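With one protein chain held back, the other chains of the complex are shown just where they sit.
On to chain A.
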Amino acid sequence: MAKRIEASNVTAYYGAFKAIENINITVEPKTVTALIGPSGCGKSTFLRSINRMHEVLPGARVEGSLTIDDQDIYDRDVDVTAVRRMIGMVFQRPNPFPTMSIYENVVAGLRLNGVRKKSILDEAAENSLRSANLWDEVKDRLGKPGAGLSGGQQQRLCIARTIAVEPQVVLMDEPCSALDPISTLAIEDLMFQLKDKFTIIIVTHNMQQAARVSDRTAFFSIEKTGDPGRLIEYDNTQKIFSNPSQKKTEDYITGRFG
């Protein structure tokens, strides 16, 4: 239920603009990896190239190789929808389907996979909502619109929706940046539990959050605007935050804390 991701020389473009260059990272199963770095350094771009969401934008493309348990996800013969099912994604702003109920939102992915049987859907909905620590709050109003929940609940609903299809990897792009501190803590707690089952990669602006939740941290940066983002340092979170080997990393981390 969790797989290893290996990125080698990943370079991504928006049209002619090179957003990230030669990213090399290996992410071990059942760990939480945090991507940190200043705005615009390509964290989201890299994250979206892991589940092939980058190429959804017109003119956007990815070079290099990305494997998940040694299977190249950019291989010509690979079905892109299968990749996205295997690698789930939680977005920066909670984005439940506004026309669907809480229940329908959670089982949306299963329905897309052709699951029709009510008993299976019910069970998956309950399990996912429980895993997302949302079940107790919504169990009495599963038929109500998902968009009627609070921001933090909506984000947990989106997490439930993502894990309902039982992916191997869960990508999260600043999942707490639109949330209040209490909801943020709820989601951080959730990440600890989820890493028993999933490989998690999270982009965060919040250094304390990276330090709290992640096992490994990757620091991205850019020289100046217009340059592609690069991976500066990738190491155990403890090491990055206590004794980074790169000057840039240290500047960034101390600058933020100082």
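Everything that follows uses one rule, which is that a contact is a pair of C-beta atoms (placed from the backbone, for glycine too) under 8 Å apart; a residue touches a chain by one contact, two chains touch by 3 or more; residues count from 1.
Following the convention adopted for this analysis, contacts and distances are computed from a predicted model.
The UniProt record for the undisplayed chain lists the protein name "Phosphate transport system permease protein", from the options "Carbon-monoxide dehydrogenase small subunit", "Quinol oxidase subunit 1", "Phosphate transport system permease protein" or "Phenylacetate-CoA oxygenase subunit PaaI". Contact with the chain not shown here comes from a single listed residue; of A:33, A:51 or A:217, that residue is A:51. The chain that is not drawn here is touched, among residues A:121, A:158, A:202 or A:218, by A:158.
When the full complex is taken into account, the listed residue touching the unshown chain is A:99, out of A:99, A:150 or A:208.
In the full complex, the hidden chain is touched by chain A at residues 51, 53, 56, 58, 81-85, 88-89, 91, 93, 95-101, 108-109, 112-113, 144-145, 147-148, 158, 161-162, 165.
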